[in-house]
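Of the protein chains in this complex, one is absent; all others appear in place.
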Amino acid sequence: MSKPQPIEYTEAAGDVRAVFDDIKASRNVADVNNFWKYLGRDPALLARTWQGVKEVMAPGALDPLTKEMVYLAVSVTNACPYCIASHTAAARKAGMTDAMFGELMGVVAMANATNRLANGYRVLVDAAFD
Amino acid sequence: MSKPQPIEYTEAAGDVRAVFDDIKASRNVADVNNFWKYLGRDPALLARTWQGVKEVMAPGALDPLTKEMVYLAVSVTNACPYCIASHTAAARKAGMTDAMFGELMGVVAMANATNRLANGYRVLVDAAFD
Amino acid sequence: MSKPQPIEYTEAAGDVRAVFDDIKASRNVADVNNFWKYLGRDPALLARTWQGVKEVMAPGALDPLTKEMVYLAVSVTNACPYCIASHTAAARKAGMTDAMFGELMGVVAMANATNRLANGYRVLVDAAFD
Amino acid sequence: MSKPQPIEYTEAAGDVRAVFDDIKASRNVADVNNFWKYLGRDPALLARTWQGVKEVMAPGALDPLTKEMVYLAVSVTNACPYCIASHTAAARKAGMTDAMFGELMGVVAMANATNRLANGYRVLVDAAFD
Amino acid sequence: MSKPQPIEYTEAAGDVRAVFDDIKASRNVADVNNFWKYLGRDPALLARTWQGVKEVMAPGALDPLTKEMVYLAVSVTNACPYCIASHTAAARKAGMTDAMFGELMGVVAMANATNRLANGYRVLVDAAFD
Partner (left out) sequence: MSKPQPIEYTEAAGDVRAVFDDIKASRNVADVNNFWKYLGRDPALLARTWQGVKEVMAPGALDPLTKEMVYLAVSVTNACPYCIASHTAAARKAGMTDAMFGELMGVVAMANATNRLANGYRVLVDAAFD
């Protein structure tokens, strides 16, 4: 069977379970999302990815809501259905309203459009930008 | 000659010049960026694109700085050198600090990574996200 | 009806059936995958694509397993669900273990991340790389 | 030296030169474009790619100008500077006017925008499309 | 509930209903496609997107069938399942035959391939293209 399979908390061995426990504690959730259950098949990848996400998404110079909306904008641009679903949910949890979601999609659409216009017209970079 | 060429303000005919004037007034700048000068070759495309950008980037449920950072995140994901340069400048002007830029790039990098992990592992969408 | 439909072996006319026969013989399989059945609607596209795949994936300076993993890495990057499924299966058949799949996904994720960092930071190419 | 280098006509060995000759004759040009000179480093890749391009771009159910504009639309979407330059030139040669180029860019921009809106809003496919 | 939901005609308030009515009249259809029903959640985004699509897809220097095929080519390149389905249907309605669809996919495939060859080989732009 070639399709990757998730690993449930009860099946998870020590190092994988430890990451699952940290995710549950950090996010105060009863179970980890499917994403982490699939990565559980590769303990090193799981640990590195969770460590990275935890660092990157922590409040800092940018607040968590802004970070979740940027994450969603990239996921929409890349056509990742799972990531669109999970980061829409995460952004909502962090405070994204319907109006904010609508404006976010508007910016994402416009950026994807003008990215191609700039490349298609071979626009030279303005000296002021360098 | 097949390479698109920019059109300068002084060469711009009525409808193109009107858009250039609106850009200059709206942004309080002495001249429009190269992007608009190239689009000036197609007055309908220029007018539609400027109208869209003006609407999308206006303050609303999201503030201009957040919008500029989302625009930059998409441009980085899509590999548009001109857009990266111009929206880095615009985001800086709207208040993006070095620390914010660094964190933004961190989120963009992480999202691009996990987008592929979710697709590569064929992660099923959690029921809670639907 | 606008949705493309597959063509089954028994329905396939001479030139399409000849390609199907060559795929079955080359791969020693009882039936061709769905991908080929859909391309069967355009005999020229089917023949050209199969000829190309056969040439490209033949053992040469790179072995078949390496080629299948590269194919999978590209498919994951591009968000092609069918290709991810079929090339995961093909790579498994060519010898990809769970550990290899996990490391492969790790490299794909990291490359997608650093691709954006290099573009976002506008990193100048080192003289040594030219 | 790791950077790929082009191979000029005068340096080209038999099989590479034969492809170069076919390109020159088919297109009625004095020299092949740089693209082919770089591919000349791998004779099998050169021959397969040229054969494919020749078949795909030949007049058929679609005329050469339409094909060149589609080629350009894809190249703009993918951010390939060389391909944008070469297929803009080829489309111009096939009859693309300034007005056609402007409208083409308008469609490419709009498609890139709405592609993200449809994915971002997770729009269900209408029954009529299946 | 974080998943975006469509808005039906009968639920649509004044400004959204006005856009729906214009779509129905312009296209002579009994109901709008799902795409518009989801955008209906953000009246400004809906109005701007419909206005843009109507302008861009109107007959001009390029005919509607060519525009629909370019739209489809971009949607295929970007992996947007909804857009592939809807623009295949739209292109069929505008006159795309099976043979044209097959050739279109052939051009899209070839462009996606050679875009990577040109970037991978770092091909220098020919002086003639500038």
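We call the chains A, B, C, D and E, going by the order they appear; numbering starts again at 1 in every chain.
Heads up, the rule we're going with is that contacts are C-beta pairs under 8 Å (C-beta built on N, C-alpha and C of every residue); 3 or more make two chains touch, one makes a residue touch a chain.
Predicted model only: the values in this text are computed from it and were never measured.
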Original post:
What are the shown chains that the omitted chain is in contact with?
Top reply: A, B, C, D, E
Original post:
Of the listed residues E:16, E:32 or E:105, which contacts the missing chain in the full complex?
Top reply: E:105
**OP:** May I ask you to list the residues on chain B that touch the chain which is not drawn?
**Re:** 79, 85, 88-89, 92, 98-99, 101-103, 105-106, 109
Original post:
Which chain C residues would touch the chain omitted from the figure, given the whole complex?
Top reply: 3-4, 6, 33-35, 38-39, 41, 45, 49, 52-53, 55-57, 60-62, 66-67, 69-71, 73-75, 77-78, 80-83, 85-89, 97, 99-100, 102-104, 106-119, 121-126, 128-130
Original post:
Touching the missing chain, which residues of chain D?
Top reply: 2-4, 41-42, 44-45, 48-49, 78-80
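We adopt the following convention: only the chains that are shown with their structure count from here on.
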Original post:
What is the touch distance from chain B to chain D, in steps?
Top reply: 1
**OP:** Pick out the pair in B-E, C-D or B-D whose interface repeats that of A-E, meaning over half of the contact pairs match by residue number.
**Re:** B-D
Original post:
Which integer distance in Å separates the CA centroid of chain A from that of chain B?
Top reply: 21
**OP:** Quick one: which residues in chain C touch 2 or more of the other chains?
**Re:** 2-3, 44, 48, 79, 85, 105, 109
